[in-house]
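Every protein chain but one is kept in place in this view of the complex.
Let's turn to chain A:
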Amino acid sequence: MMDMVSSSEANNNEQNARNPTTTSSSSSSPLPAVVVSSSSSSSLRGGETRHEPRPLSGIGGVGGTHPGFMGKHRMTAAIGYLDQQIQIIQDELDQLDTLGQSSVVCKELITSIESVPDALLPETKGPVETGWDRWFQGGHGSRNRKKWI
């Protein structure tokens, strides 16, 4: 918990980062300088952008790579933030005493889903809108006429 920034494991960068050098765009706009969060490698969505390291919000500097990096003011602010988090979580814990179980919500969910006509389902509540079939009409395809059962 010392690092309150992303706890996500490092992901394969190549999958997520875009490589601007492969673009076929004829635009000559220069690669802008971007402040990229240093929280996780997978957050580097801009590919080869310039990376301005920023202090990890709150906790990172304490006992981290730069002991004593955070000054007193900053640390006081970090403690204030943590105290606020404590209050928020405590409030949520108290609130849980009044909340129903998930089965109540699941029941609502089924009712909600089954009350809406859905063009993409093989079986659905009506009414059916005439516009649903426009994707198969005119000269744009040779679908047979569908039958309503």
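The rule is simple: a residue touches a chain if its C-beta (ideal position, glycine included) is under 8 Å from a C-beta of that chain, and two chains touch if they have at least 3 such contacts; residues count from 1.
FYI, contacts and distances are computed from a predicted model.
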Candidate names "Cornichon family AMPA receptor auxiliary protein 1", "Guanine nucleotide-binding protein subunit beta-2-like", "WD repeat domain 73" or "Vacuolar protein sorting-associated protein 29"; UniProt protein name, chain not shown | "Guanine nucleotide-binding protein subunit beta-2-like"
Residue list for chain A contacting the dropped chain reads 1-2, 4-9, 11, 15-16, 18, 20, 22-27, 29, 31-32, 34-37, 39-40, 42-43, 45-46, 49, 57-59, 62-63, 68, 72, 75-86, 88-90, 92-93, 96, 99-103, 105-110, 112-129, 131-136, 140-141, 143, 146-149
